[in-house]
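Starting off with a structure, shown below.
With one protein chain removed, the remaining protein chains of the complex are shown where they sit.
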Amino acid sequence: MISDETRARIDAEIAKYPVKRGALLPALHHVQAELGYVSPQAAAAVAEILEIRPVDVMEVVTFYNMFYDRPQPRHHVYVCTNLPCSLRGARGLLLALEAHLGIRAGRATADGRIALGHEECLGACAYAPMMRVDDRYHEDLDVAKAKGILDALE
Amino acid sequence: MLTTPYVTSYLSEHFAHDDFGTLKGYERRGGYQAAREALTRMSPEEVVQRVKDSGLQGRGGAGFGTGLKWSFMPRETEKPKYLVCNADESEPGSFKDRILMERGAHQLLEGILIAAWATGAEKTFLYVRGEYAWPASQLERAIAEAYAKGYLGPKVMGTRFRHDVVLMRGAGAYICGEETGLLESLEGKKGQPRKKPPFPAQVGAFGMPSTVNNVETFCHVPHILSKGVEWFRGFGTEKSPGTTLFGVSGHAVRPGLYELPLGTPLDEIVFEHARGVPHGRKVKGVIPGGMSMPILPAGELDVRMANEFLRERKTMLGTGGIMVMDETTCMVRVACIITYFFRDESCGQCTQCREGTGWLNKIMSRIERGAGLPADLDVLLDVAGKMEGQTICAFADAAAWPVQGLLRHFRADFEAHLREQKCPFPESFEL
Partner (left out) sequence: MPKIRIDGREIEVPAGRTLLQAIDDLGLLMNGVEIPHYCWHPKLSIDGSCRLCQVEIEGTPKLQIACNTPVQDGMVVHTQSERVRAAREGVMELLLINHPLDCPICDQAGECKLQDYAYDYGLTQSRSREPRRALKKNVDLGPTIVFDQERCILCRRCVRFCEEVTGTGELRVFGRGDRSVVDIWPGVPLDNPYSMNVADMCPVGALTTKDFRFKIRVWFLEEVPGVCTGCANGCNVYLGVANNKVYRYTPRRNDAVNQTWICDAGRLSYRRIGAADRQRSALVRGELGVPEPASFERALAEAASRLRRLVEVKGPGVIAGVASAHATNEDLYTFRRFLLALGAGESGVAVPRGDSDALLVKEEKAANAEGARVLGFGPARAVLERLRAGGVEALVVLGSDLLGERGLEDLSPLDRLDTLVVLAAHQSDLQRVAHVVFPTRHAAEKQGTLTSHAGRVQRVVPAVEPAFEAHAEGDVLHRLGAALGLPGFEGSYDPRAVFRALVREVPAFAGLDEGALGDQGAPLAAPAERPKASRASPGARA
């Protein structure tokens, strides 16, 4: 279920849009800030608030990269592997991080702390290679720097 | 990490100063005067005409005349009108809008205000791609400052004009950068572009008349108003006036942003400003306008960076994302990255796009793996040809053009892959 705080945040969003459904993406961001993903119950709760169907919510969740329909590890680490980053060694960086964490890209560490993956262009092309850790960009990386950032994650 | 452009002009000349992003700092340097002038001394029609006369083209990739687009908004209507700022920048190779938001949030807001006055819009939805958390936070801060100062809200700058700005974060889907895909996402749905007609000026956000403009497009507007049409047209070319922020990335000595007039030759940008290719290597190819635009080989880099010239070389300006590739680069791997991207980001509505992007990527992967067949190249071109010009939005074209461009100029790379059943470029970047 979603907390009263999250509910209040969603209500504040609804006020900004002429149609309640317009607040769906913001609402889902708030839900994920609390739960880390959109559970079936959360989807049903959001659907009720916005006067749409749970299936409408899940359809949206499955369309967007940043919404998850299952529980997530604490941190998401995404290395950009699009063209400009690949030209500057993104693949090597990702392989190094895979080795460092002991997992393949697309998986999470056994302790549930870190999910490692790759992502498409994040708008940091001149500062390649780079990665996104949750809401933060880490740019102009080399393998050592990147490892250090991961090690500092709780 | 250097976020200010290496070469600046009127858009970015103050970006090196941190306080330029604050309302005080912005106003100290002349900010918001153009908006005040527009709201208090110009009619909306005059503003539209000014922007039309300037010849400003949209900077989101399509290059549509901005003043013309504003004039599509109905003058007399009972319905609320909306502006939508497209800050969904997701085109690989492009990062100019990000800097404009991070370092010049008020410049953007002022442009939006002027556009709102010109079109009669009562609200702007500022749609920022979900991954741009930091730029979004800068915008939120600037919006709060503007409200506090009365530059947004029920009585903008003390006039009777009312305008609100709502910032909405996307959630990771390139297709939401397409005008009508954005509108769908704004309405809380999947970002699947709409069939046209109807067009946004008739049926836009929430069914109301709307105009969608790119971040950079808005940023030019205060300058056009404050310094005039003639001044603006002094930059760039006759058909493509003004500057833009070119973003150089890839195998360049100094990747970064360069604010230069449209029409600047590509080789000047790559070899002079970005200081050429590192490690003494030669350039092999350059994608001039973001990954959707067809590649140019080394021999064609003299082209001037404006649509009227780029079109002659079968490519386009797009978002000015210049990606440099040196002689070690395997173009088959480039094609793999490109086709993977488009397959991933297709919204899935149209048959040609959904199935075509998938097929192109599957073929490319197979060629890269060493299992390619001679017939594959013709199939690639044929499929790309079948995707062009036949879909609800231009995504399928964007997916088809790079493949056509790569085969046009670098067919030899592909043929070598087929012949040798492996990548013939041992030093190429890894996939």
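As written, the chain order gives the labels A and B, with residue 1 at the start of each chain.
Throughout what follows, contacts are C-beta pairs under 8 Å (C-beta built on N, C-alpha and C of every residue); 3 or more make two chains touch, one makes a residue touch a chain.
All values reported here derive from a predicted model rather than from experimental measurement.
Check A:A12, A:A33, A:V55 or A:L153 against the missing chain and you find that the one touching it is A:V55.
From the options B:G25, B:G153 or B:G358, the residue with contact to the chain not on display is B:G358. When the full complex is taken into account, the listed residue touching the unshown chain is A:F63, out of A:Y17, A:F63, A:Y78 or A:Y127.
If you put the missing chain back, the residues of chain A touching it would be 40, 53-56, 58-59, 62-63. Within the complete assembly, residues 173, 190, 195, 197, 343-352, 354-359, 362-363, 366, 373, 375, 379, 383, 386, 389-392 of chain B touch the chain that is not shown.
Simple rule for what comes next: only the chains that are shown with their structure count from here on.
Between the Cα centres of chain A and chain B there is a gap of 23 Å.
Residues 1, 80, 89-95, 97-98, 129-134, 166, 168-174, 185-191, 206, 208, 247-251, 255-257, 287, 291, 321, 323-325, 329, 333-334, 337-338, 341, 344-345, 347, 429-431 of chain B touch chain A in their complex. For chain A in complex with chain B, the residues that touch the partner chain are 16-19, 21-26, 28-29, 50, 52, 56, 59-60, 63-67, 81-84, 86-89, 91-92, 95, 119-128, 132, 135-137, 139-140.
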